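Here it is: the structure, laid out below.
What you see is the complex with one protein chain gone and the rest in place.
Entry: subunit A
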Amino acid sequence: MSVEASSTLQPRWLLDLNAATQSKPKHGALPDPPGYSPPNALQSNRSKNAKSVTTRKAPSSEEMDTLKLKKAWEMAIAPAKQLPMNAFGMYMTGNSLQIFSIMMVFMLFKGPIQAMFNIQSTFQRLESEGNKQQMILVKAAYVGCNLLALALGIWKVNGMGLLPTTRSDWLAWESAREPLQRAFYVP
């Protein structure tokens, strides 16, 4: 209320000047109605008005490392979180060789392998001098989770009968025994 009361006293250019801090609404070319200010702008206004500008204290490098490590762990575990969903999906697609299940299996293999190749770039921005030691553990966990996803893929491929694990897969390399003698019928 006090804002409204004070705004009535101030000239328009002053109002515009004060309100210019907030950005334009993203959508719509229409300007905000006069006197309306978005809540965040209002808050910053108020805080500006209420107290003196207190600059937040920049986090220390230790704190930064802890944060980065936390974030890195989160990223490392993420593939494992997808596992149950993937497993369910694979189970639902069945073991028949169809274009849909083949695509799913292909994606299942492509994801982890790509992730493991890009492991350096994934964790690059979270890596620093301080957390290098811990990051190795994180990366190992990441690789482990991706290997788990790969194992799921192999399980699926095996289910589809694409792995040469049985005798029949090697039958073509087995040859018939040659007879040492031949007999011929003479009429």
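A few comments on the model shown:
Please note the rule applied: a contact is a pair of C-beta atoms (placed from the backbone, for glycine too) under 8 Å apart; a residue touches a chain by one contact, two chains touch by 3 or more; residues count from 1.
We take it that contacts and distances are computed from a predicted model.
From the set "ER membrane protein complex subunit 1", "Ribosomal RNA-processing protein 42", "Signal peptidase complex catalytic subunit SEC11" or "alanine transaminase", the protein name that UniProt assigns to the chain left out of the figure is "ER membrane protein complex subunit 1". Even with one chain removed from view, subunit A keeps its contact list with that chain: residues 161, 166-169, 171-172, 174-187.
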